[in-house]
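For this view, one protein chain was removed and the others were kept in their places.
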Amino acid sequence: MSYAAKFSLSFGRLAAAVFLSLVFTTLILLVSGAPPLHTFVILVAGGIGSAAKLAQTIAVWIPLVLCSSALLLTFAPGLWNIGIEGQIILGAIFATGFLRPFPAGASPLVLAGALIAGMIGGALWAYIAGVLRTWGRVHEIFGGLGLNFVALGLTLWLIFGPWRRPGVASMSGTEPLHPSLWLKGFKGFSLSPVSLVLALLAIFLVIYLLRSTRWGLSLKAVGQNPEAALLFGLKPNKRIVEAMALCGALAGLTGALQVVGVYHRLLPAISSNYGYTALLVTMLASFRPKLIPPICFFFAVLNVGSIQLPLQLKLDSSLSGVIQGVLVLSVFLVHGLEERWQLFRRKK
Amino acid sequence: MRVEFQDIHKYYGRVRANVGINLVLEPGRIYGLLGENGAGKSTLMKMLAGHTQPSRGRVIFNGKDTGGLNPSRALAMGVGMLYQDPLDFPALDVWENFRLGGRQRDKKRVLSRLQELAERFHFGLSPEEKVSELTVGERQQLELLRLLDLGVKVLILDEPTTGISVTQKEMLFTTMSQLARDRGRTIIFVSHKLTEIEELCQEVIVLRQGRLVAQLQSPFQSEDLLQFMFGAEHAGTAESPERSQPGRGEFIQLEDVQLSGDKYSLPDISLQIRPGEIVGLAGLEGSGQELLLRGLAGLARVLKGRLVFDGEELQDRPYLKFRQAGIHFLPAARLEHGLFPDLSLNEHFHLAFPPQNGGRDNLLPEEGIKKFNIQGQLSTTARALSGGNQQRLLLALIPAQTRLLLLEHPTRGLDHGAGQQVWSHLLRRCRQNTALLFSSADLDEIKAHSHRVLIFYNRQLVADRPSHAISVEEMGRLMAGQGRAV
Partner (left out) sequence: MDFLALTLAGILSAGAPLVLATLGETLTERAGVINLSLDGTILLAAMTAFALAFVSGNPWLGLLGSIAVGIATASIVVFMGPILGRSQLAVGFILTLLCRDLAYFLGNPYARQFGPELPVWSIPGVRDLPFIGPILGYQSPVVYLSLALTVFFWWWLFSTRAGLELRAVGEEPWAAFARGIKVQRLRIMYTLLGGALVGLAGGAFSLAVKPGWGRPQGAEGAGWIALAIVIFGGWHPLRAALGAYLFATLQVLGIYLQEQFPGLPAPLFQVAPFPVMILTLLLVNVGSTTWFQDLAFRYPGMKRWLSRWQVTAPAALGQDFRPEK
């Protein structure tokens, strides 16, 4: 098939999926009594309508790209790392814990230390899920989910317990960090060039590992046939744990960046569901790295835009999640129908 | 019931599985369907049993065109097939397997009917046992009873004697003769084993490369049958390639080794193997030979004893240690256990031969494809290769410094020519002092290629003989627990 034909086929598929999602979302909006067109406008404007909003969108794009790239590492051997959400949280916890002894005036090395601490935290959490799978035959969906809830519980305990703000233990989190411990942003926006660079590095690192190293190839092999991988001497269990740990490290980095660059403290909702959203992104991208940045951007626009919904339309901000979920489902549907159609035509 | 195949063709893409077959099968007779692997026997029978449709031509029962068949319609019309690997439910009980797909009966009546049929044919089956606990032969018996209960008139047996004991085989043959005689059932016995066809069948149909090349009445002449199976040029068994003598010394030693696997363990084995020695392992499925192969590969647990390989003690070491020592294992299920379905040939070579180790002696992908005659490109996936090419790929991926090769069923599912190629490659390795242990269901193959034969029965090693000192018949007897053991 010519390049143009392939392109128009993919484009056609995407267009069909987008159309389906729009139809479904419109229906939902009508059911809830909201004006559809107006809602869409507010959503998009809320994401890119001004420089500040755009900066916010990019600030959401960064953790999404970090986590989606990380998930490529675990999807390669066929793992469902649902636990990534908890790995982000642990990264945030470790970073906060690392910074607590430093009241003020710390060097950039301390910030770097916090980021590394975050990576260790995330890697540790992922390691546990990986070991549960390789040693305990506990599927990583359950291990990861259980650990997600435990991570959340841990956060709540810290925020309301040992790390609570003196006098005012609340859902707004721990004591804010001293400004010298903040990751400097662009001109007053809470968007840091360091985070941006790290996100880009992450995706290039993942692409390199998966495409150009034997390690990455052996991950794919393990996913396709664990018994053959054993016979080839590829150490499948070790690979699984390594992939999980590396993914966890990147997720932990995300959590650390959220603490140090965005919120400057530990919150209950520090992971902002980025883990789960990243899973949707990766599935929508059919695990192709090139599609991850644009999809993350679109999802980030929706996330940031949906903040406006309760303010302007008295709607719940979960609409962004609805649109994201419907989009991925629609793409799956279109793929499936197309395959069926092909089979049907071949039979004739 | 009279079965007629009218001008049957079956194509799978460019592969012609059956070409222009015209055949009439009369009731009350036992037919043999003979041909080597890939001749089209299974395909033809699958069409009869409704598992697939002919690309052209018609299947006719008692003068009526069958139209589109599926397995349950075929069964309703009286055609049943007994598979080599029975299509049953291992996790369910014997009586539940018997009940599924059968007539509406409550449990009590199911049990009594099962007992009635089992007694008639002298099959010993316990109804509450899980089918996963049965032997292959017993599973076949159960399936047979089920088909008979459903009133099957045309019974197809697809290579039924692989993996069953001699006693079970004799029982099967008696049952078949009985079935053909009373109520005029048609039996079709699909096999590539001449002796059995000669023993059981009244008429034999020979297929070669998808075509019907002969239809003969008994008594049969073996040479004629062989000629029709292989074509005039290949009459008689082909020459086996030269086998070299094994080297001196104790290369591999097992002292009172007890191996344990998922389902069973093998009691104390003591064994010595010399460099370059070829040892064939014979036994019914699950008799222990698989465990020995896996134990030598480092894939089974060694409970006690010493396993010494070229002076190195390996019994407590992990699989990777075995691999590093130069031991290589090739599983029988090539795609399921040995290869990566969606990875390319190039990627397989990269995984098997990392550029940093091994160096000069290991093959580059292009060289490997050429040297081993693999029909495929660097980018072809393992899944897209034929069975023969998959085996060639597995052989190409054996590291150069391998000194012990362990193969499960090296030529299973391959046609004669491909099998010969496999053996000439293996023998070449053995000439370089690589020891070889292989299991096979083909006793002729074992006798032809081994220096030495190990026979397993009932999870024990029962005989260890030089191959020139034992006949195929005696191998069969020892495998079944009869005959004198050494």
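Letters A and B name the chains as they come in the text, with residue numbers starting at 1 for each one.
Assume a residue touches a chain if its C-beta (ideal position, glycine included) is under 8 Å from a C-beta of that chain, and two chains touch if they have at least 3 such contacts.
Since the structure is predicted, the reported quantities are computational estimates derived from the model, not experimental observations.
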Residue, one of B:91, B:333, B:364 or B:469, that touches the chain absent here: B:91
Among A:17, A:42, A:65 or A:82, residue touching the chain not depicted: A:82
From A:48, A:200 or A:329, residue that would touch the chain that is not displayed: A:329
Hidden partner chain, touching residue among A:108, A:161, A:193 or A:294: A:161
Touching residues (missing chain, whole complex) on chain A: 28, 31-32, 80, 82, 132, 135-139, 141-143, 145-147, 149-150, 152-154, 156-157, 160-161, 276, 279-280, 283, 314-316, 318-322, 324-326, 328-329, 332-333, 335-337, 339-340, 343, 347
Touch list for chain B against the chain that is not drawn: 51-52, 71-72, 75-76, 87-92, 96, 99-101, 104, 260, 301, 303
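Note that only the chains that are shown with their structure count from here on.
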Distance from the mean Cα position of chain B to that of chain A, given in whole angstrom: 49
Chain A partner contacts - residues on chain B that touch it in the complex: 319-320, 323, 329, 331, 336-343, 347, 350-352, 354
Residue ranges of chain A in contact with chain B within the complex: 214, 217-218, 220-221, 224-225, 227-235
